[in-house]
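As you look at this complex, bear in mind that one protein chain is not there, while each of the others sits in place.
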Amino acid sequence: MSSSAANSLNETSAAPGALLEAREVVKHFGKIQVLKGVSLNIASGEFLTLLGESGSGKTTLLRLVAGFEQPTAGEIWMGGERLDTLPPHKRRVNTVFQHYALFPHLSVRENVAYGLRVKKTAAREIGGRVDEALRLVKMQDFAASRPAKLSGGQQQRVALARALVNRPQLLLLDEPLSALDANLRKQMQGELKALQREIGITFLFVTHDQEEAMALSDRIALLRDGALEQVASPREIYKHPATAYTAQFIGQTNLLRGEIHRSIVTCGVLRWPVENEDGPAIFSLRPEAIRICADGKRQTNEVKFRGAVRQQIYSGASELLEVDCGSSQLLRVRLTACGPLTGESEFVFSLADAIRVKE
Amino acid sequence: MSARSSIRRAPLLTIYAALVFAFIYLPIVVLILYSFNRDGVGGFPPRHFTFEWYRQLFADGPIWDSVLNSLIVAAGSVALALILGLLAALALDRASFPGKALFRRLVLLPLILPGIITGLSLLMLAVFAGAQLSLLTVFLGHGTALISVATTELFAGLQKTDRAQEEASLDLGATPWQTFWRITLPNLKLSLIAAGLLIFTLSMDEIAVTFFLIGRDNTLPLEIWGRLRRGITPEINAVSTLIFALSVVLIVIWYRLRTRSLGAEAQELLERP
Partner (left out) sequence: MYSRAYKTLVSLPPLVWVGLFLLLPYALMFAHSFWAVREGMVVHEWNLQNFKTLYSNPVYLAVLFRTMRIAASVTIFSLLLGYPLAYYLSFHAGARKELLYQLVIVPLWVSYLVRGYAWKTILGSEGILNGFLQYVHLTHEPVAFLLYSPFAVVLMLTHIYTPFVFLPIYASLEHIPRPLVEASQDLGAGSAQTFFRVILPLSIPGLLAGATFAFVLSLGDFLAPLLVGGASGTMIANVVQSLFGAAFDWPLGAAIAVCILIITISLLFLSERVEKRWSFK
């Protein structure tokens, strides 16, 4: 490819500050199409999470960036150069594997030093960098241990150190916390986030846990059946989900399906004015957006409805109610400290909280 | 996982692997080819295709006598090795007693010792006991040597069975004896058949241990061995070809049974994304 053609390709699609670009990446495994033309940019220094169910293609995409698979079609570029044509050992990308993949026959120190040894780094330099990496993950006391003697959390830190010591341009993390128990997981999430802030390396993180994605990411890329559903910051994706799938996958929601006629939408017993054209529509309404109408009054930009509380699930900080609004329309409502409710109550929500979503 | 990741090409290694395969199979292929060669066992290239040697083989009385002897010994060895092997496997799996480690090593020893050691030691036992060398001594020799094969196969089979099934059976009121017949044994069915096939094949082909324990009646390998002393004819190629063909069939069936009994686990591993 001539340099001018290469340059023009760069100019047309490079977003400013983009470290990694996936361009229309397609991946087939035999007859199954796992990725259906995914295009994604990752900014330098960003913490981007690939979120999705199993089978959504998130791990496949990660492996394509790492180099363990080749794209069937499309390209991957990093730092202005073509990445997907390079074998994995030539890429300035390192991976933290789901089950750590620590070398059992090497000590922790030797594991971390592996990438440096392989590139024939000077012995003096290796010692210093390995110590630095171990300190970063707080494993400096375990340098002489074998991986078999470490707990899951400890192995995970060593895997992290082993990857980071090489100062990669991009760090890939393949569901690294999924094998840990809940408390350790939360703790590691905090540490991981702080670490990324501190060293500033771009992180590409894969998980199926939407809470984890929300807690850690600068941006979330939600994958569904091999295609990108939505790419946005956690706040954005939560407040303004683009599709019904996104609204339901991230957090909880009420999906209101209805019909718009003459600027009024009717979803079951609920009706409110909208500015859209006639036709079917779906709206996402988060449970926490609904509150009890204590004084029976309704503001102009609010919708009021009545309903009988069928179920009430208490979880300490809040309660989740299942409210029957009549003609078998059930809504979920999240309230803080309302005490047990019986019979019918009046509820209200703001118009602005009913977000229109695509199917 | 490995089923889905791309396998990288390594042309030199592939060629080398092919050459090694050729080395392993060429002599046998040559043997089979020359069993149809009219002009004898040597020379190149083989000309004049003929079934003459097979015809001679089928008319050869002593060979078929020795085949019968081999079959009798093999059948007996299968029975003996399976019964004792099953008990040994159960003992290793479930019982603990002083000297268990030594016992395990002793049982498995004939597998890794040169046949001459096993053969000679049993010969000395026969002499000590004043026994005449015959098919019986051969049978005892095969049985002893092949218990190790049975134990290995059946132990592996036992490890794969779900202990909880036996516990459930006992919980539902069955006695250990009933549990053994109704639950344990059926679970081991595939392992037993697989082990039996392998022991049968090995017994039919056995020569090193048999060498020292043979009396007047020859087994097939020893009959052939005796012929070799007198001179080579393609008739020996013919009988070797038949032995090979039969062994292949039995071994392949054995292998399929074995992988089937480990099957479910392996299937799972292959399907995990």
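As written, the chains take the letters A and B, and residue 1 is the first residue of each chain.
Here, a residue touches a chain if its C-beta (ideal position, glycine included) is under 8 Å from a C-beta of that chain, and two chains touch if they have at least 3 such contacts.
Predicted, not measured: the structure shown is a model, and the values here were computed from it.
**Q** Which shown chains does the hidden chain touch?
**A** Counted over the whole complex, the chain not pictured touches A, B.
**Q** Can you work out which residue in B:Ala156, B:Ile193 or B:Ile207 touches the chain that's missing from view?
**A** Selected residue, touching the omitted chain: B:Ile207.
**Q** If the hidden chain were put back, which of B:Gly76, B:Pro110, B:Gly157 or B:Gly196 would touch it?
**A** B:Pro110
**Q** Residue-wise, where is chain A in contact with the chain that is not depicted?
**A** Output for chain A: 66-68, 87-90, 93-95, 97-99, 101-105, 114-115, 118-119, 146, 148, 162-163, 166.
**Q** Just checking the interface: what residues of chain B touch the absent partner chain?
**A** Listed in rising order, the touching residues are 1-2, 5, 7-10, 13-14, 16-17, 20-21, 23-25, 27-28, 30-31, 34, 41-45, 83-85, 87-88, 90-91, 94-97, 103, 106-107, 109-110, 112-117, 120-125, 128, 140, 144, 147, 166-167, 170, 176, 198, 201-202, 204-205, 207-208, 211-212, 221, 224-225, 228, 232, 236-237, 240, 243-244, 247-248, 251-252, 255.
FYI, only the chains that are shown with their structure count from here on.
**Q** How many Å are there between the centre of chain A and the centre of chain B, using C-alpha atoms for each centre?
**A** Roughly 56 Å separates the two chain centres.
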